[in-house]
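Note that one protein chain of the assembly has been removed; the remaining protein chains are unaltered in position.
A, B and C label the chains in the order they appear, each numbered from 1.
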Amino acid sequence: MKKFKKFVASALAAVMVLGLAACGGGGGTSETQAGSGGTAETETTANEILTQETAAAADTSDGTAVDSGAAKESAKDSIIMGYTAEPNNINPGADSKTNAQMVVAMFHDGLVGKAPEDQSVIVPSISDTWEFSEDGTELTMHIRDDIKFHDGTPLTVEDVLFSLDYAVSQGLNASSASVLKSWEDVGDNNIKITLSYPYKPVLQILATPGYSIISKAFYEQCEADGTNFGMVENGTGAYTLESWTTGDRMVLKAYDDWHRGAPAIKDVEIRVCSDETSGALMVENGEIDFFIGMNNADRDRLAANENLELVDAYSAGTYIICMNLQEGPFADNLALREAVAYAINREEILLGGMNGVGSVTPGPITPGYFGYVEGFEPYPYDPEKAKEKMIEAGYPDGIDIEFKVASDSWYSLPAQVIVEQLRQVGIRCDLQIMERAPFLEETQEQLDYEMCYYITWGDFPDADPVMWGKFHSECIGQPMMNFGGVNDPEVDELLLKARTSLDDQERLDLYAELAEMNKENVWYLMVLTTYNAVVINKDIEGVTPIPAGYYNPAFYYWVEA
Amino acid sequence: MYRMIIKRLIMLIPVLLGISFILFTIMYFTPGDAARLLLGDSASEEAVEALREQLGLNGGFFERYFDYIGNIILHGDFGISYRTRNPVFTEVFTRFHYTLRLALTAIIISSVLGVLFGILSAVRQYSIADNVITAVTLFLTSMPDFWLGMMLIIIFAVNLKVLPISGASSWECFILPGFTAAANYLANTIRMTRSSMLETIRMDYVRTARAKGVPEKKVIFGHTLKNALMPIVTLVGVNMGWQLGGTIIIEQVFGIPGIGSLMIQSIRMKDTPVVIGCIMFIAFLSSLINLATDIIYAYIDPRIRAQYVTKKAVKA
Amino acid sequence: MANEKLLEIKDLHVVYHTDEDDVYAVNDLTLSLDKGQTLGLVGETGAGKTTTCLSILRLLPDKIGEVTGGSIRFNGKDILGISEEEMRDIRGQEIAMIFQDPMSSLNPVYTVGYQIAEALKYHSTEYKTEQEIEKRVEEMLALVGITPERKNDYPHQFSGGMKQRVVIAMALACDPKLLLADEPTTALDVTIQAQVLKLINELKDKLKTAVVLVTHDLGIVAETCDSVAVMYAGTVIEGGPIETIFGGENHHPYTVGLFGSIPNLKVKTKRLSPIEGLMPDPADLPKGCAFSPRCPKCMDICRTTEPPKVFEGEHMIKCHLFNMNKEVEA
Partner (left out) sequence: MMAKSKNIAVSPNEETHEVKRRGQIAQIWFRFRKNKMAFAGLIIFGLLVLVAATAPLYLNFERDVIQQNIMDRFQGPSAEHIFGTDQFGRDIFKRVLWGARVSMSVGIGVVVVSLGGGAILGSISGYFGGMLDNVIMRICDMFLAIPGTLLAIALVSAFGNSIPNLMLALGISTMPKMSRIVRSSVLTLKNQEFIEAARSCGTSNARIIIRHILPNAIGPIIVEGTLSVARSIISVASMSFIGLGIQPPNPEWGAMLSEAKTQMINYPYLVYAPGISIVLTVMSLTLIGDGLRDALDPKMKN
């Protein structure tokens, strides 16, 4: 908890610093900004950052942005990180899960990077300067010519173009790839990316690990000799892969020629912890220094441990109750949906299901993300009103419904509380806790459910991917997308407007309007968001909260051995 | 002897084929799409479809099965994991040694302690020691292994902090899971040793040995144990076979990245080639262990050895 | 020599405690045997013959069989009173036993040579080194008519008769003073029976070993024994030198029945006369004389009072029939 307070304070500081920076005509470079992240307080900052980032980045065109831990003295040069889930593979485009993306980001760089202190700040990386055209549809980026892959071969424009080809062909980038229309070599180590429409957060997209720059020659070599590309790497990133014992650990070595500066921590071991509980015990016993994937149940105990610190980041997702709007009892029955809205008590769900870790979120966008609507009021918890609505909906004697949920505890536990609350107003749920695979197939692709509980997810801190995916009619039947089945031309129009607008205030207003429409129609019932906390040894410095969970030890250092 | 071994190995082939068919069928009808699971939630439909095509998931049931089994028979190729795209056997072998270590720890604990306590229990039949051992045995058989594991974690890892909670990084990591996995077999071995000892102790030849004035120790550990051991050898062999496939939940509790964890993960990811590969591998190994048991058996028991070695019957 | 008592059993009581009942296997048994002599122990199955032998060796089943009274003296020493260590020295060395079933008396996992050597290893002062023991084993095998080369064979490679020879070799390896032969021929073919008996007889003469020969074959008794004890329901109902049993006038009705139930080639009998009925349940012995329910000459007193031992020189009969006119033991 200590750490959390610390970073809220620093986030406030960041607001002021940024304000000054903006006034000062873009003199601020990324490394002057103090740690910030996805707290409720920072959402306005995030917007400001987006407006001034280009200028800020342009000023660092000397290409010597040194922001890694190398600048600091580290008392110890190794770290053991524990993760509860092992990546299936480390192919940058193959596995969208956080665990894989985190490791991918250690091996690779994107065209642009993120400031370690603040995920919403874009900093130069493989591209050191860039420029948007007037209408915002063309992006010209200069590629550094002094960067080498881990095998020593220099990075070329050809590699960059190949990497973009590769990235958009990968399934996990599908939702963002449509923004990028084409890319070409325009000489002088410059590339030009043409966008399908003006899109403000495009640099955020390019900074996700899914758009890592890979070596064309290496990829082709792997293809030729049958090496599994998902088990090897040849990036330009801070670390190289020494060995990988599947199911047990990955051993990483620092890449001292990293263009963002040699990492202070030279040896990284990523251990697979079997489950959250044992991971928590391992970090308590000092077997690991850094633990990602803490269970809320262990939170208080770990927070009380004076050798440890918690670093809290709001999760990049919001947990939602979905009612099938296409068919079944909830379709075309607003009163019944309202009954559900009045019946749920978010505070109890948060306490009973998530051990009280996180906060209730009535709106569709996570705090800290661009588009978060402050002061949004949900339906109040009012069981009596809910019962009235049940009568209005035509179910005075209650109704039996099917409630599907994935088996992970962070879904199944809150779902149990919801089931209980709904039972109080006469909605009797048949709770089906399912394996993730069939759950995704049935609820999201086939829309074969009546009610389910899942999460929204935004890879980068902007409302567009979440809102577009959840509400646009073209996304019906796509996983993680519009599985409620919202199909409203007016909504589609508003979404398009918000996506292509270059005016932040307009975008904010549009998203607020959409949030209001969602509330009125009870399409999705936003419930809560939690913290994705990492637990670290208190002697590690430089760890900042990252909502999407891509922690990179290149920026960390030890203050005591 | 060689003929017996070869015959047994040949008989294994239809069993393995049958297993592959059974599991293929089950996995085929399991809902969930491997391609979708691989690409993650946010992948596009086209990408999923392309991967499905690439993994050969679009064919009909028999087409896919015969494809799969054909590759095994013709090329010895067990396919690649849908999840990691590694050959199945790379997957199996990187995990197998953990399970093997766990199984060996368990088998050593259960056999050594089981035989010792079993003998003690039999020799001191109806004594306090016997009653205590019998009670503990009963307790061990009645306990779900995961619960025992949880209790051991609470006691030794959380409260006493003497052993690691989970993982597989050092030999200490295998003590608690080893004990947990051993519990049931330990109980079985004790029961079996006890009853086998009691039965053998009543044999005429033991009485003969006593009548010769052979010291009691020698009677117990020589004349009785050597005979009583035979069913125990079989039990240890069977245990070993089951340990290899039966530590699934214990691996889950203690976070051992063994073959059990791999199988659960693979079932969840619908990684059919790995599921079938793992189980065929385990079935094959268990059969080898059974064979080895029989050979050891023959070594201990001259009567059975004689059956294999020579057919000459000596008449007076 | 004939007067030197080697084995004296007095008022022996043995009880088997089973789950359900206490089984009174041996009741008030008295026996004695002189050095170098042969005693025939005769009786039906379940009469307590084997139990008596086991009591002498103190090999009653642990916890189940218990000597509840009486004494056994061997060579003047009270066997029941000595320690287990001392007893072990006696077993095999001074008293050896041949069990009923040669098929199961040999340990299947050891070679016969080893099993014979074992007895020597733990006791013999005469054969100490390995070579000496080996030599003795070969000698013993030769003695019982088995080629010494077969010492490395396992029991399952021998036939029943051969196994019994091995058992005998094993029993006699240490030159015991007393050999308890528990129906050594019952499990064997008739032809082999004769061979084995002959062997025992020869060896007995050669080694001067006293023998307790348990059998229910009166023919064998007649051929080999110096004295006889007839057992019924755990006690000796008639006993004495062989002449008194096979000759003489007065016999226990049971002995009469026993003799009547075997075919006799010399005397022409129209038919065999079996003893009617069955042995009483040793867990639930009848009051009075145990034989009373089956006795053709049963009297009222037989059903109520235990019969006394009636002596006629060395001939003893335990029956009310002879009580009136003979001297009675107190």
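FYI, a residue touches a chain if its C-beta (ideal position, glycine included) is under 8 Å from a C-beta of that chain, and two chains touch if they have at least 3 such contacts.
Keep in mind that this is a model prediction, so the values were computed, not measured.
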Q) For the full complex, which residue in A:C222, A:M390 or A:V419 touches the chain that was left out? A) A:V419
(Q) I need the residue numbers on subunit B that touch the omitted chain, in ascending order. (A) 14-15, 18-19, 22-23, 26-27, 29-32, 125, 138-139, 141-147, 150-151, 153-154, 158, 194-195, 198-199, 242, 245-246, 248-249, 252, 260, 263-264, 267-268, 275, 279, 282-283, 286-287
Q | Touch residues of subunit A, complete complex, unshown partner | A | 275-277, 280-281, 295, 297-298, 300-301, 348, 351-352, 355, 407, 409, 412-413, 416-417, 419-420, 423, 431-435, 438
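Here is the rule we go by: only the chains that are shown with their structure count from here on.
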Q: From the Cα centroids, identify the chain that ends up most central relative to all protein Cα atoms.
A: B
Q) Hey, how far is the Cα centre of subunit A from the one of subunit B, in Å? A) 42
Q: Would you kindly tell me how far, in whole Å, the mean C-alpha position of subunit C lies from that of subunit B?
A: 52
Q | subunit B, residues touching no fewer than two other chains | A | none
**Q.** Complex interface listing, subunit B residues touching subunit C
**A.** 125-126, 202-216, 223, 226-227, 300-303, 306, 313-316
Q.
Help me check something: in the complex, which residues belonging to subunit C touch subunit B?
A. 54, 57, 59, 61-63, 84, 88-93, 96-97, 99, 101, 104-110, 115, 118-119, 122-123, 153-154, 156-162, 167, 170-171
Q: Please give the residue numbers of subunit A that touch subunit B in the complex, ascending.
A: 88-89, 94-97, 169-172, 174-175, 228, 230-231, 245-249, 271-275, 278, 281-282, 285, 287, 435-438, 440-442, 444-445, 457, 459, 477-480
